[in-house]
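In what follows, a single structure is set out as structure tokens and then discussed.
Yeah, one chain of the complex is gone here, protein chain that is, but the others are all in their spots.
Going in written order, the chains are labelled A and B, and every chain counts its residues from 1.
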Amino acid sequence: MTQHSLRKLLCITIAGLLYSCSPQRADTDVIRVRWSHDPETLDPFQFSNQASLDAVNLLHLGLLEVDLTRLKYAPVLAESLPTTHLIGDSLTELRYTLRAAAAWDNGCPVLASDVAFTLKLMFCPDLPNEAARARFGFIEDITTTATAPRRFTLVCRGQSLEYLVASGDFPILSEAAIDPRGQLRRYSLRALQRRPVTAPADTVLLDVARRYRAASPDQLPGLLPGCGPYELVAWERDRYLTLRRKTNWWPDAQLQPVPAVLQALPKQLEYVIIPDAATATLALRRGDLDVYPQMPAREYARLQTSPSTSNPLRLYSSLSYSVVMAGFNTRQPVLADALTRQALSHCFDAAGLLEATQMGAGTRTVGILSPANRINYNDSLALIPFDLKRAAALLRQAGWQRGPEADAGWVRAVANRPRQQLALRVRYRAEETLFATVALQFQAAAAKIGVPVTLLPTESGTFSSSVHTGDFDVYVRMLNGNPFMFNFTPIFHSEAIGAGNTTGFDTPASDHLIEAITTAETEQRRAHLLRRFQALMQREMPVVPLFFLPNRVAASSSLTGLQVSSLKPGYAVKTLVRAPQPSPAP
Amino acid sequence: MALLTPAFRRWSQWLAVLWLGVVVLVAALAPVLPLPYPPNSPDLANIATPPLEAVGHWLGTDPQGRDVLSILVFGARTAVLLTLPAAVLAAVLGALAGGAAGFWGNATRLAVPYWLLGGGVGWWALQLPVPLLGLVVAAVGLGMALLFGVRKQRFPSWPIPLNAVVVGAATTLDTVPRLVLVVAMAAGTGVSIPGLLVLLTLTSWPLPARLVRAQMLRVRTLPFVEAAQAAGISPQRVWMRHALPHALQPLRTSLPLSVAGLLGLESTLSFLGIGLAPDVASWGRLMATIRNEPSAWWAFVFPALCLIISIISLNSLSRHRAAQEKLLP
């Protein structure tokens, strides 16, 4: 009996396999895009990862949004960029007007009360909005008038050029859908912001939070209504997420011509989650995928050398705003002086690393601002050369002395302190081979001038705690930037020591300069200050910016209208169109 | 489990011992072996080169440009340094716990003053609430001991549930598969080599403990143990000198199996990227690189062969011992 059943089972399996191999995908409306991670949450205030941001941007609209190809903020729900009015020397008023055509799916217009509601939700307790609190805490108040329901004024603390665009970059939620009775209207934004974490629970707020959670897309798809072009059809965790273009999206009928940021061409988008890079390439070659954004260098190079036959591909690349950098822990006595840090910065072979890891693509940089940002990039500074002789000379200048033997290390005597020995521990995220290569190169170079370096590849959870507690000498990591925001307070200001300022960098001059940059009145003035800041950072060298990474996208050649962007996710998904295929697949 | 002819079995026995000897030797001598490349320095000019193609890289390089041969050698070192001590420690721990549980069961009694003394000192040492209370209890225990000692009275005594404690702890650890448990614990604690060693030991002692306990239950009833007890030798001495050596019999076969299991577990963990730090050379981690570079077969095949041959050798060693035991009376 067992043999028979075995044979039968085998037959059934083979038959099933043959059957299931036969059907091929023929639907042309669907565009499939690879994600490396699950979005984990579609909550619009959590900003948890890139996949989540991608999806939220398609489901919801903000007042302003980045035009990915022109790298500029453009009005979306707002009619135009807001007008700025400075009040005294510590307040800014931004006046917005919403588009008259902007509407929710049920036809109700998007009003200023929705914006006020959204801002208040960001400070409502018991909701996953901690990230939004930090980001939009500068908006102190919102004033609306009953006579003009589409106009409102945002009152912002302090004065900054960036308020103009930063104040509009959050998704707007519908008050009618979550809080139909307008319970949140009783609270002012200021009162919610000032509510201490330990305040006793407020039943009204808890009620709003409960309804928000019940309506959030994590519970049931599509309940939290957005006025974006897509609606959620299906979301299988760790497998895929499907979005369908709404047929009754408001710009279609109401706006002629449709502005570039309000275009949404694909009928259906399917984000496929494939963690493995090599597997994703395989899926792309088989034609199971149409777009593979942020492709690793080796996969990209492999596609360049051996073009796919079954699914002809097009390869795109641009310069991204992600800079790979090494940071020094300036709180360590051995790294407290700028000269030592400068000396060590000469041990990084940025050009060689760029060649080995990025196949020569990408760009070296003098600072953490991208060379593509021509106004602000300080091109009068020189790139740091890979020069071990200079490194040794600088170390001597910094007071270090090396013993006569070949394997002697560097020591220095400081008054009233124990003698210092130069030995470094480099920490980096273990799963990133790029960081590992940088660290290994640094170790090998430092060994040549007699500086012993220990590598501490660390799992990402432990990495973030060790970096925050200062348990490292050097770290290697990536910093994502953009051409709009230049607030360096969280990373380099002394106020952020213990939080985001992991290098512990702290000089009065840099603090002053960072504050001046955030409050600069004109772009020219800001550019001037930014150039000074880059020069200062190169002198002080708390971090060694190595190079900006390229952004690589591979897409099926049947897609037209793919526009690469320097900003994440690296391409504009809303403009993709599948060209009609000349011959159907056999 | 008769496998092929006795002659072949003898031969395979020798081969197994030979291979394991070579692995241990290589592991011990790894730092002084004349390897062309150290295990952790990347050769940026030769990334993922096949065997024999680049000068000095006899077995090729991995996708980060590290020499495969060096990783194999140092990976053997990691494997030996981790699995052997873990298996031996687990066996010792298991033998002591299981042996004690089997010999004394739940029946041993300890006089109340000693209970009080031990409990009080423990309370104080662990700094439980109001540590002074512990000292007071210990003092009371001491006082009772002296009092009873002077009057030459028998102490009232309470039983020690030794068997229940050991069996309960083993059952608790056994409820969840070892891999899952290690994955869960490694996340919370973050692991170094000693940490992983402790974790592996803690999760693998229940098996030897059960084996030794079962054997001890049999040994306890044997005439020579009873004779020793009747001769007035103290129970501790009987346990240590006479009963335990006989109860250790099953460990002879289980130890190689345990090493084999740990070897597989260690490489599985490294493969999943959980256990060891990434700069510690490991066979499992080397094999994992093939997922990023599917054409680099040499990064998979060589460590896989090393691992498989080692495990087969250990398994056959254990079978051989089991067969030997059957021949013994």
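Everything below uses one rule, namely that a contact is a pair of C-beta atoms (placed from the backbone, for glycine too) under 8 Å apart; a residue touches a chain by one contact, two chains touch by 3 or more.
One rule holds for everything that comes next: contacts and distances are computed from a predicted model.
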Item to check | Chain excluded from display, named as in UniProt, from "DNA-binding XRE family transcriptional regulator", "TonB-dependent receptor plug domain-containing protein", "Sugar ABC transporter permease" or "ABC transmembrane type-1 domain-containing protein" | outcome: "ABC transmembrane type-1 domain-containing protein"
Item to check | Full-complex contact with the absent chain, from B:32, B:55, B:180 or B:231 | outcome: B:180
Item to check | Contact with the hidden chain (one of B:121, B:197 or B:304) | outcome: B:304
Checklist outcome for this item: Of A:332, A:489 or A:507, the residue that touches the missing chain is A:489
Checklist entry - From the list A:144, A:183, A:363 or A:464, which touches the chain that is not on show? => result A:464
Item to check | Contact set of subunit A toward the excluded chain (per top definition) | outcome: 2-3, 5-6, 9, 13, 16-17, 19-21, 23, 25-27, 40-41, 43, 46-48, 125-128, 130-131, 133-138, 157-158, 160, 162-163, 166, 169, 197-198, 213, 216, 218, 234, 236-240, 242, 270, 272-276, 279-280, 282-283, 285-286, 288, 368, 459-462, 464-465, 467-468, 477-482, 485-491, 493, 495-502, 518
Item to check | Where the unshown chain meets subunit B, residue by residue | outcome: 1-4, 127-131, 168, 171-181, 183-189, 260, 264, 267-268, 271-272, 274, 284, 287, 290-291, 294-295, 297, 300, 304, 307-308, 311-312, 315-316
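What we mean here is this: only the chains that are shown with their structure count from here on.
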Item to check | subunit A-subunit B separation of Cα centroids, rounded to whole Å | outcome: 45
Item to check | subunit A-touching residues of subunit B, taken from the complex the two chains share | outcome: 40-42, 44, 47, 63-65, 187, 190, 273, 277-279, 291-294
Checklist entry - Residues of subunit A touching subunit B in their complex? => result 276-279, 298, 352, 356, 430-431, 433, 436-437, 440-441, 443-444, 455-459, 461-462
